[in-house]
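I'd like to ask you about the structure that follows.
The complex appears here without one of its protein chains, the remainder shown in place.
Each chain gets a letter, A and B, in the order it is written, and its residues are counted from 1.
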Amino acid sequence: METVYKKPRLLNDVTMHYCPGCGHSLVHKLVAEVLEEMGVEERAVGICPVGCAVFAYRYVDIDWIEAAHGRAPACASAVKRLWPDHLVFTYQGDGDLACIGTGETIQALNRGENIAVIFINNAIYGMTGGQMAPTTLMGQKTSTCPYGRQADLHGFPLHITDIAATLEGTCYVTRQAVNNVANVARTKRAIRQAFQNSLDRKGASFVEVVSTCSAGWKMTPEQANQWMADNMLPYYPLGDLKVNGEKK
Amino acid sequence: MLLKGNEAIAHSAIRNGCDGFFGYPITPQSEVLETLAVLKPWETTGMVVLQSESELASINMVYAGGATGKCVMTSSSSPGVALMQEGISYMAACEIPGLIVSVQRGGPGLGTIQPSQSDYRQAVYGGGNGDYRVIVLAPNSVQEMADSVGEAFRLMFKWRMPVMILSDGAIGQMMEKVVLPPFKPRRTDEEVRQQCPWAINGLGLLSRKPNFVSSLELDAAVMEKRNRAMQEKYRAIEAEEVLYEEYMLDDAEYAIVAYGSSSRISMGAIDQLREKGVKVGMLRPKTLWPFPEQRIGELGRQCHALLTVEINEGQMVRDVRYAVAGQCPVEFFGHSGGVMPSPEEVVDKMESIINNR
Partner (left out) sequence: MIKGTIKVDTDRCKGCNLCAVACPKKIITLSETVNRMGYHYAQQSDNDACTGCAACGIMCPDGCITVFRERL
C-alpha cells in the first residue's frame, strides 16, 4: 500500500488551539510541508504575530520568534539582514499586519527586505473575540461594529495587498485562499515561491490567504467557506498581483 | 584620536565585533548612525547597519537580532527611547541580549534637544510593562563611551538581557581624546551556535529541539516561576556587577553622588570646596542598575550629609535616600536639562547644607 498523503513531519502532534476548520491550521500545515520539501529547516526562522497565530511556534517544528503586536516585519528584516542565507518569513493576521503593524509592513516591503510575508485575512480579530479588523467588509457585523461596518463610523477596508503590489521593494504579491483542494494547491505553490524568493534574495514576497473565522463569524466551517466565497472573494479577488517584480 | 562621544560609540561598536546596528535619527545622537554610514562596516567586518522607519522598529530589530544570537544594538534619545520601552520589556521577558544607547535630552514630550539626565527613572525603572530590569551603564567621558560598548556587549551576553548605556547630549556631543579598543572580529556562525544554544537561527535544528522565544505564558503559575527565576538573576547581578568610582572620599565629611555629565560638574565643585578646606568627596555610580547601594549606605554613616547633583528635578536622589536609610540628610541640587548646573551653584548648595547643619 502506497501512502499518498500524510501530514508533514514538521507539523508536530500537538493539537492546535485553533477552532475546528480554521484556515490558520491549514496554512500552518502548508508552511510545514513547504519547509520540509525544500529541506531548509536548519536555516529557517519564522516570526509569529500577536493574534490567533501567536502560538504558531508550538506546532511547526522550526525556530520561531514571537514578535510584539505588529512588529513581525521589523523583526524579520533584522533577522534576514543578519543571516542573509536564511529563509525568513513572518506569519501574520489582518489586525497585526494591516492595522497596528501597517507601518512596519509597508516599510519592510518597500525596503525590499528579502523576506516572505504570509498574511491571513479573515476580516476579523479572532483571538480577542471577533472585533472589527482593518479588512472587515462594509456592512459586515463584528462585536465592535454590531450593526455592520459603516463608512462614516469605521472607515473603509484597507487594501493592503494592493498597496504591497505598488511598492518597488516587492517582487511577488499574490492573493490566495484555502477553501478547496485546488486553492490549497495554489496557496502552497505561492508559499513555496515566496520562500524561494527569500532564499534567492529577490526582494519581498507577500502572500495573502483569504481565510475564514467560523467562531467569529458564528458559522460552521462549511458555511464560513461559503460565506467567504460569496462575500470576501468578490472584494478580495484571488490571483497574482505581481510576479517577478512585474505588476499583473 | 579626537572624537565626539556619539562617534566613539560607532567606532567602538565596529571594533567590538558588533553584528548589527538598527537606528532612527534623533538629536542629539544622530552621529552614531551617521558615523556608521560613513565608516561602511558592512564592507569590512560585515556589520549590518540599517536606518529603520521608527524607534519602535529599531528596538524590535534589536529584539529579533538578539534572539538569533547576534550582537546587536540601537541608539536613540529620550523621546525615541520612550517609544522603545515596549520592545525593551519584551527583550527582558525573553532574556534576549541587546544594547540600547540612550543619549538623553530634556523632556517631557519633545522637550529640549539639549543635555539632560531626566531619563534616569526611564532607564533604571523602565517604562515598559512588567517586573524587569535593565543593566544601566553611565559613562562620563568620551573614553568611557568607547569603553562602555565592549562592557555592555559582555554583560548582555553574560546575563542574557538588555543593557543600556545612559549618556546625555553633552557627552554625546563633546569632543575628547579617546583611545579606541583593538579590533575584535565578529563571531562566526559556528561560534554563535556554540555560545548561544538557545538562539533562534535554525542552526543544527535536525539534531536538537526547535527553539523559540516568546513572552506569552497563559499559565499564571508557570509565568510566576519564570519571573522568579529572572528575579534570582537580578539578585546575582546586584551582587556581582555594581561599578562605581570614588573621588576624595577617604576623609570626606560630606559627599556628592553624581553620574555622567553632572559628575564632571561636581568634580569641579569639589576641587573648589577642598581649596576652601571643606572635606568633601564624590561617589560616582558607573552602573545605575545595579546601584551602589551598599557603598552609599556606608557613606551615610561616614558623612554629615549627602548631596545628589543631577540634570533633572531630582530622580536619583530617591535611590540615594533609600540606600542611606535615614542615617544622614540627603539633599538634591539640579536643573531640569538644557540649563546646566554650574560648579559654583553646587559649591553654594553644599555650603548652605553645611551652614544649616
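Everything below uses one rule, namely that a contact is a pair of C-beta atoms (placed from the backbone, for glycine too) under 8 Å apart; a residue touches a chain by one contact, two chains touch by 3 or more.
Since this is a predicted model, take the numbers as computed values, not measurements.
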- If you put the missing chain back into the full complex, which of the shown chains would it touch? A
- Touch with the missing chain holds, among A:160, A:184 or A:241, for A:184
- Query: Hey, which of A:21, A:73 or A:157 is the one touching the hidden chain?
  - Reply: A:21
- Task: Name, in rising order, the residues on subunit A that touch the hidden chain in the full complex.
- Result: 1-8, 11, 13, 15-16, 18-26, 29, 180-181, 184-185, 220-222, 225
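Rule of thumb we're sticking to: only the chains that are shown with their structure count from here on.
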- Task: Just give me the whole-number Å value for how far the CA centre of subunit A lies from that of subunit B.
- Result: 39
- In the complex, subunit A residues that touch subunit B: 41-45, 47-48, 54-55, 57, 61-68, 71, 74-79, 81-83, 86, 103-104, 107
- Message: With touch defined as at the start, can you tell me which subunit B residues reach subunit A in the complex?
- Response: 19-20, 22, 48, 50, 52-54, 56-58, 60-65, 67-68, 70, 72, 86-87, 90, 94, 200-206, 210-216
